[in-house]
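Every protein chain except one is present and positioned as in the full complex.
Chain naming follows the written order as A, B and C, and within any one chain the residues start at number 1.
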Amino acid sequence: MSTTEPITVNLGPQHPSTHGVFRMRVTFDGEEIIDVEPVFGYLHRGSEKLAEERTYTQVLTLTDRMDYVSSMLNNQAYMLAVEKLCNVEPSPRGVWLRMIAAELQRVASHLVATGFLIQDLGALGTPLIYAMRQREYILDLFEMLCGARITNSYLRPGGVFMDAPDEFWPALDKVLNDIPNALDELEELLSGNEIITSRTQGVSILLPETMVNASITGPMLRAGSVDWDLRHRNPYDFYDQINFQRPLHSSSDNFARFWVRIQEARESVKIIYQCLERIEPGCVRPSFHDVPRLIRPEPGDAYAAIEGSKGELGFYLVSDGSIAPYRCHVRAPSLINLTLLREMLVGTLFNDLFVSFGSIDLNMGEVDR
Amino acid sequence: MTDFLYENVIFRLIYCNLSGSSDKCVNEYGYVQGIFPAGFEWLAFLLAGFLLAFIFINGILGAVILSIWGERRLYGRFQNRLGPNRWGPWGLFSSVADAIKVMFKEDVVPSDADRLLFNIAPILMVFPVFMIFSVIPMGIGTFVVDLNVGLLFILSVTSMSGLAVVIAAWASGNRIAIFSGLRAVAVLISYEIPMALSLVGVLMFAGTLSLGGIVEQQKIPFILLQPLGFFVFFLASLAEINRTPFDLTEAESELGAGYLNDYSSMKFGIFFLAEFAATIGSSAIITTVFLSGWKGPDILPSQFWFLLKLVIVLIAIVWVRMSWPRLRIDQILELAWKGLFELTLINIVATAILVTIWPNPTMGEIWIMAGINWLVAIPSVIVVGKVLRRKDNKTIQAGRDNEPYPVGTETLAPSLVNKVGEK
Amino acid sequence: MIGLGLLKGLKVTLFNFIRKPVTIQYPNRRVGLFTISAANSTNPFKFFIKQPKTAIKSLLNMATIPVKIPQSSRFRGNEFTWFEDRCTGCASCAKFCPLGIIEIVTQPGGTDGQEGESYAIDVFDIDIGRCMFCGLCVEACPYDALHMGTLFERSGPVRNNLIVTKEELIENQKKPSSWYRPQFEDDSFNPFESEIDNHRQAGRHEKPSDEDMHNDWVNR
Partner (left out) sequence: MTDEWNGNSLATALAGENPDAIESCNRTDVWVKGEHILQICFTLRDNPEFGFDLLNSLTAVDYLDYFEVVYHITSLKKNASAVIKTKVGQGRNNPVLASVVNVWRGADYQEREVWDLFGITFEGHPNHKRLFLWEGYPGHPLRKDYITYDQSINSEERG
């Protein structure tokens, strides 16, 4: 007589595919997953506490380090919250510039997500390197804009800190021309490949009702054909002046999530072209008379959210009238999108564990903060 | 003195120079005077055998070092980068440096490990890999031994590597390693059957199990006569050597390094060596059995043609590894039992019919046979592929949602809206 | 399972195989004979006669030539550039630093001030080991005295060496980045070649006249 018993394995925090220092306590029955318990906190840096003793501008440098593959989007979300709190009227050119930067960052983030999907599927880094190669060109643009590639600190209350240099615009054109080709290449590796389609389609299906109830947002939600994009539904900055598609997929499986990301990256390129048409010369930030270096907002609170690359990225700021926020809360999409991790994984095989996990596209810097 | 050793060029050279008197050491240049006096032929035999093995094993090690460098350069180029180029000309010494580094690392044995098995496993792993090479003819007269059951020998010896992986995994006392070991057993055992059956067609054509004989029987390369056999054997050997898309055992993104997780220092080095040697070994088998081995135009020595074909197969393996992701375990086993197994049966039946029709084919008839085999191969691959895909389509349908989630279908009454909040 | 998509994947990787690699080799590049002779502006034969040792090395792909990475003029590097004459010791930079790593000790009585009497600066330490190069200190400086640097090769085994002192800042090569200093951003400016001879020209504005200062500050 033979008996079987479940086996519990700790995956992470030191594991090559956990996108950082994530830890999962997974119980297997053979190769099948029967229970998952995520364990957080290995990258907890207390950003929210640190923010309470820094001025509003200084907190900006902390937001760079939360989701470090989409710093520009973090900057944007934080600055929107500050502007809402202080009732700052932003300069139009600054807003267009930060929209361009944010959409470039979205492309970069989606490239990373897609590259890591195929890496998790077992390709030995080839697609990842193709994706990263294209991302490097985008980071070069960021270096032109603000002198840093990852920790940008580019935005300021009411706009951006400095206008783009002259050499930025031709370089941007070149990169924008290249991005669709790179996406085609990735898609050829991804969506046509029978191994990938047979491994990702029909795995980890989440129902739209469940996802909305679990506060899941972003590409994950749109892969379940829920047309919820804050750029469209609640346009911040100048997104109301821009036409763009929201790619939707109905199957809500791992493949759909990545298909949506690639299509969104394509849409971002179109958005940037539209921004380039509308951008006009002018100041990129309000004068120091309107927005001083040390902001002292009226006591009150403000919640501003943007459509980040991972989902709804929100900042909740409470002011007590001093130069530092009384409370700074980050609505981190990476953390909240993990809510349904157990539902996604239970019943699938070990091979699909990290694929489903990677399809959430989480970033440990944002999960733990 | 057995004859099969005597036909070996290297062995013969060493033996005749050592042995005192032997009537067999008369070559076209006349009688060779040996170093040893008469009566010490046994010593010459032993020494010659030992030297042959020494040259042979060190040759494999050198080839492994070179192939690691070559693979890394190729990985680099496939990934649009350079690959190692710092240490020595074109980075040739990179893997030498790696080997030295591996040797000087600390040798850690985990406290939960079964010490004896933990230490035996690397030896068990590398042993059969070297044995494979002993029967492969690398050129005219360049082989260690030409067994008349060479193919069977290879098939039986390669099964040992599965045992080594399981022992390594079990002895590590590590749960992730055990996953790797269990996967290895499942994959290796499953793929041995299509692997063995895919060679049956070759045997029918060649009429011999000796690898030297198979090479000599190939009037045209067997890849043309046996497309299905080649296809199945190539995939099966990818599975046997744990290469993508069948690298479940070492699945980097899931298991870290699988059964190698707890190995360090030279034990890890031996596993690594065995893995690359196995890659070379399986490409050598493919070259010998399907690509007509050392045969080629006479302008260059036969060894060169063998090496050229070997390198081409190696590049093909690297290319596949760089391009394709991994299959899931159920898909891999399904492919073995529901796909490749059936394909080999089709191949055997088709080949058997052809061999019965033309027992002693002329050159023209061989080409006709090749054409018929290709006509059988392509539709059967497509049909089997379609059959395997059907199940996937079903699961996709299950996930579809009928009604879209309502978003923005209603609006809030204007009296309830916080007007001041608007821009 | 077996289909054309897999072949398409093979095609993509093959296409990338024959593409030019994107690798930038830093700090030096391995080159062959032709490249190195071109770098020395001779033809291969002359180069072979002139420097046979290097030429043989280059045939084995072991010769190297140094490489500079192209970088933006706004690059926020860690060799801080500080113009001591312009600094009034107001410590705005220290206040704006999110990490509080700039230490400034002053005493009244300096003479180098631009606007009004300033303080003599005793200590001006920047702990680069903890710096995150956000550039807020540069943005805070009202007199354009502090600039980000353009270099990035300051590593060492001792953590204390990473504290840049006042003397070091004075002696350093002045290679300022154009982060928040748009005057450095014209086409001719190259941080590796250009030098600012007259540091007083580095500012965004000239020294205002007494009348202007009076209007600016007293009548406010």
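We take it that a residue touches a chain if its C-beta (ideal position, glycine included) is under 8 Å from a C-beta of that chain, and two chains touch if they have at least 3 such contacts.
Everything numeric here is computed off the predicted structure, so don't read it as measured data.
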Over the full complex, note down every shown chain the hidden chain is touching.
A, B
Touch assignment to the omitted chain, from A:Asp29, A:Asp240 or A:Asp290, lands on A:Asp240
Tell me which of A:Ile34, A:Ile150, A:Val212 or A:Val346 is the one touching the absent chain.
A:Val212
Which chain B residues would touch the chain omitted from the figure, given the whole complex?
405-412, 415-422
Residue list for chain A contacting the dropped chain reads 40-41, 44, 46, 48-49, 210, 212-217, 226, 228, 230, 233-235, 240, 301, 303, 305, 312, 314, 316, 318, 326-327, 329, 331, 335-336, 338-340, 368-369
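By our rule, only the chains that are shown with their structure count from here on.
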Between the chains shown, work out who touches whom and classify the graph as line, ring, star, complete or other.
complete
Taking mean C-alpha coords per chain and comparing to the overall C-alpha mean, nearest is chain A
Rounded Å distance between chain A and chain C, as computed from the means of their C-alpha atoms
30
State, to the nearest whole Å, the distance from the C-alpha centre of chain B to the C-alpha centre of chain C.
51
So the centre of each chain is just the mean of its C-alpha atoms; given that, what is the distance between chain A and chain B in Å?
42
Would you pick out the residues of chain B that each touch at least 2 other chains?
78-81, 322-324, 331, 389
Taking each residue of chain C in turn, which ones touch at least two of the other chains?
1-3, 6, 9, 12-13, 16, 22
Residues of chain B that touch chain A when the two form their complex
75, 78-81, 175-176, 178-179, 183, 244-245, 247-248, 251-254, 256, 321-331, 389, 392, 395-396, 398-401, 404-405, 407-408
Within their complex, chain A touches chain B through residues 7-9, 15-17, 28, 31, 118-126, 129-130, 133, 189, 193-199, 201-202, 205, 207-209, 212, 224-228, 233, 250-253, 349-354
Residue numbers of chain C touching chain A in their complex, please.
1-6, 8-9, 11-13, 16, 22, 71-76, 96, 98, 132-136, 139-140, 148, 177, 179-180, 182, 185, 187
